[in-house]
Structure formats: structure tokens, C-alpha cells
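For this depiction, one protein chain was excluded, whereas all remaining protein chains were kept in their positions.
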Amino acid sequence: MHDLAAALSTAASLVSSLDPRVLAVVSLSVQVSGGAVVLAALIGLPLGAALALFTFPGRGAVVVVLNACMGLPPVVVGLAIYLLLSRAGPLGELGLLFTPTAMMMAQTVLVLPIIAALSRQVVADLWEEYGEQLRSLGAPRGSVVLTLLWDGRFSLLTAVLAGFGRASAEVGAVMIVGGNINGVTRTMTTAIALETSKGDLPLALALGLILIGLVTVVNAAVFMVGQAAKRGMG
Amino acid sequence: MLRRIFMAAVLLCSLAGQGMAQERFITLASTTSTEQSGLFGHLLPMFRAETGIWVRVVAVGTGQALKLGERGDADVLLVHDRLGEDKFVAEGFGIDRRDVMYNDYVLIGPKDDPAKVKGVKDVAEAFKRIGAAKAAFASRGDDSGTHRSELRIWKAAGVDVKAAGSGWYRELGSGMGPTLNTAAGMNAYVLADRGTWASFKNRQSLAIVLEGDKALFNPYGSILVDPARHSGIKSADAKAWHQWLTGPKGQAAIAGFKIGDEQLFFPSAK
């Protein structure tokens, strides 16, 4: 009980004093996870929709693999990206290891299956409802992808938020490819892991509370935008 | 609309790039114990003020730090496993290994001291008593420098921890800090480096029960990663750090790092 109270008061003072180190860590977290989610959505939404709409041999297997990849362990993804970006690896020349870009790449890989798998489901359900009508109108499959993504936008927003939740909460991948370098690649989650290691549990918990608060604010904002748009669109 | 999303992605990427404004930097692979003691927070600003070079510390276990060096992902190392360091240089991954400093390990245990270790001077004897009492012992179990030292002491004590099963001897597979957290939670004995212990906050009922034995000596070395093995190693700036750390200014800075009144690291460059 005492630790929790200490954590709450630490969190409050960190937030109210706008501690610059905390701000830097928070903004890096938002940039890395936000960037990863945007990239994963750009790839994952059309990919999921295409999987729902186009039949080809082996589609069932692809769907199963994609769904399974929602549970990819972050540490394994981090390790794979590390081996890719290491100077001894195939992309070593780019010098991306231990940079925010590398962290964004790793999180994109983590988030992509979630967004793609959930949007495949959303679009498949919509196609049940719309399929006959759109075929009757003569809509080509390629344009149906965009039509259904747009009409499923409120459900798809939830898929994107699930991706953001996964990205902002994971520590294993960013720890390995980012290196948790102070002031360069230290995010909320790696900072929490570090403070836990140092035995400063109230500070770790305080950072955790700030992270939860941040994720809640993002979700609330998206929810309100979605509600407003929904009222307009029925 | 797609174009707008794309622009947003580009903007996000470039924002994330802002964190990288430190133009001139080297990457130092070091150990969690040095990072968590706060030593780098003390040393790096001094070095930067003198040279303008930022040092980015990636803090991992000694074994992983050596691996980062092997793959060319760090420019210079600061680690503590003499055997591993010599092998690293002998295999041609590193050059110019130098002594930097040492600190020592301390044996931490519950204040009520169930194995009656307090007052013992010889750490091997203390380990023997812990084994005989089957008192809970938390081991790093992660093949780190600290873990390797711990295993050498068990060997000297004649206790076969592999045969202890999962009863009193617990391998955690964690870094120093998490191991201390766990030890505090289960009131176990644990071997820790003095630096991490000194800055560790979640002690609960743990305290130092034994210190000062020569077998607990823990030397750190600095090694330059051989620039001939990988392209992109920042050898000149890494060398500047290497020389500063082992030179008079770096050595004085190490001696000046204290937590409370306690000096944690003792300079040892020749």
C-alpha cells in the first residue's frame, strides 16, 4: 500500500513538473509506437482486406499463420531485427541499430499481424453483407478493398488501437534493437524495466502509471472522434 | 486520404529522427552493473565537455556485450570477465585491452542470517555454510561476469550446486537488479557487485553479510573493437574515449564517483 501511494505521488509530481527527461521518454514512446502503428496500418489494412476478398490456393494456411503471428514474442522479433541490422548482418551498412528507426521497424513487425488479422475479419464480415450488392454494381475487386476498408472504418479503428496497445506496452523488442540508450532510445517501457532493475519500484510504477494514462488518453481521443463521426454517418 | 496518411508517416519518422541530433557519438557496450550504479551518468558529461563526443551506452550482460563487439555493433567495450576479454582479443575481435578499474563483490543476505555467515572472513567458507544450512540462495544464472565468479566460489567451497536441485539454490536467469529484487522478495543470500548494491533501493531486509575477501575482487577492462573487422567502426573517437578513461582525467573521475560517502570503483589503469 505504501509503495502504491509513493508511486502515485511520484507520478503526479513527474507529470505536474513536466520533468524534461520524462517528457523526452514519453515523446519517444509516442513517436516510435505511433510511427509503427501508422506504418503497420498502411500495410496491414489493405493486406487484411485483400486476404478477405481474394481467394487463392493456400489462403487458409496464410490466415492461420497470420492469426498465429498476433502472438509473436517481442523478444524474438527484436532478435530477428537485431540480426538484420547488426553491422555483421545484411542491412548493417545502414547503421540503423540502436536508433528509434530500428525500434519502429521492430514494432511494425509486431503490430502488422494484429492489424492485418483483425481487418481481415472485419472485411470478411462486411463482404458477407455487401458482396452481392457490390458485385451487382460491377465494382472491381481492387476497388472493393478500399470501399470496404472505408465502410468498416469504425471497427478497423479498434484493430489499429489494439496494435497501438501492443506497441506501447512491449519492452522486449525495443530493448534489444534500441539498446535502452539514455536520451536516445529510452522509451517508457525500457525505462520502467531499468528502474525496476535498480530496485526503484515506486519510480518504475509511477512511469507505468504515466504510460497507462497516456494510452488511455489516446484511446479516449480516438473514441470521441469515432463517436462524432459515427453520429454523422449512421 | 492515403496521401495524407503517408505524409503523416513521413512526419512521424522524421520526428523520431530528432532524438538523433547528437551528431558525433560512439557506441559503448557495457554491463548492467556499471550502468545501474550510475557511474556513466558521472563520467560521460565530463568526457563530452572535453571532446564533444557523445557516448551511447548499451548496457547488457558481459557475455552479450562481447557478442555485440564481435558483430561490430559497438565501437568499444567496458566489461568484467578477464577470461572472456582475453579470448575476445586473442580471436582478433578486439585490440588494446586495458585495465580500467575494479570494484568488488559483496555477499548479501537476510539480516537474521540463517546460515550464520556474519563474522566469517573467507567467502568460500561462507558459501559452504549456506550450502550446509540449505539457506535460500539467489543466483544470476545468466552466464554474466558475476555469475561466473559466483560459480568459481562454489567450486572452491566444494558445494555442488547442480546437485542442489531446485530447492534452496535458485537460478534466476536475470540481470543484477532483478536478481536483487527477487532475493529481497524471498529473503535469500545473493552475490552482488558493490556498485549495483550501493544504488539499489528495494533492499527490504537484506544487508551486506560479508565483504573484503580477495576472492571477491572484480576488475573491469576496456577493449577497442578491431576496426579492421567491420566497416563503420568509429575507431578514432572510440580511441579517444579509451585513452581518456585509462588516462589521468578518466581515472580521477572514476575515483571521484561516490554514492553517499562510499567510493564504488577504484581506478587501476597502469
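For clarity, chains are labelled A and B in written order, and residue numbers in each chain start from 1.
Note that contacts are C-beta pairs under 8 Å (C-beta built on N, C-alpha and C of every residue); 3 or more make two chains touch, one makes a residue touch a chain.
Here is the rule we go by: contacts and distances are computed from a predicted model.
Going by its UniProt record, the hidden chain of the complex is named "ABC transporter ATP-binding protein" among "ABC transporter ATP-binding protein", "WD40 repeat domain-containing protein", "Metallophosphoesterase" or "GMC family oxidoreductase". Shown chains touched by the missing chain in the whole complex: A.
Of the listed positions A:62, A:137 or A:217, the one in contact with the omitted chain in the full complex is A:137.
For subunit A, the residues touching the chain absent from view are 129-130, 132-139, 143, 147, 150-151, 153, 232-234.
Assume only the chains that are shown with their structure count from here on.
Centre to centre, using the average C-alpha position, subunit A and subunit B are separated by 32 Å.
Interface of subunit B with subunit A (complex): residues 5-6, 8-9, 12-13, 15-17, 19-20, 22, 27, 32, 36, 40-41, 56-59, 70-73, 175-178, 180-181, 184, 199-203, 230-233.
Residues 24, 28, 31-32, 34-35, 38-39, 41-42, 86-89, 92-93, 95, 97-101, 104, 179-185, 194, 196-201 of subunit A touch subunit B in their complex.
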